[in-house]
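Take this structure first; my questions come after.
The complex appears here without one of its protein chains, the remainder shown in place.
And now, chain A:
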């Protein structure tokens, strides 16, 4: 690991879906230790950016480096929280088991989780106030609890950089507070967090760094300098200015 290398550096990234560009010529460099939000309207390519970064979809052009290495070599330093709706929560398993999946990457092929891994997974659930639900079948958890299980799973990855796809969508107030305190804990531990976020009101409150995206990268940098009405209006095509309250 190169200590001076940025957690995430994207150069000239273009992603197309059936000949239609979803992301166009993206440059993004995220510094260590920030809580970064990727903000933009529906169809701006926010989730696509996360997925392309993780090699989950083919890219037409460009490079992605994490800690100065391609993702395939940096995997173990990266944690991922997919959208909650991306899986079938009726799958026959319990919360602890899902969190244990976060240790699979470090375990590698064939090897099974040990007792120590189970204790670690339980500890991760505790961090999100979910220890009481460890043995609960996942379909019997509320939406917010399911989201906390997903975050605990990412925590179990022991990563340096976390990529989260809409962690705040459809969660209750308790979960929202739990996620915020987790994010702050991660930042104070020197980790880097990048979240896809769609709520303009809460973005400047929760995050200290922002990337404004609408197919192209409109602006990216510290929240204080980037979060301006002009930039936001440019990102949203000038349509939603009245919705923006938090802007400087």
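FYI, a contact is a pair of C-beta atoms (placed from the backbone, for glycine too) under 8 Å apart; a residue touches a chain by one contact, two chains touch by 3 or more; residues count from 1.
Everything below uses one rule, namely that contacts and distances are computed from a predicted model.
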UniProt protein name of the chain not shown, from "Molybdopterin synthase catalytic subunit", "PadR family transcriptional regulator", "ABC-3 protein" or "Putative phosphonate transport system ATP-binding protein": "ABC-3 protein"
Given A:34, A:98 or A:226, the residue that touches the chain left out of view is A:98
Interface residues of chain A toward the undisplayed chain are 18, 51, 54-56, 72, 75, 78, 80, 82, 86-88, 91-94, 98, 101, 104-105, 107, 109-113, 137, 139, 153
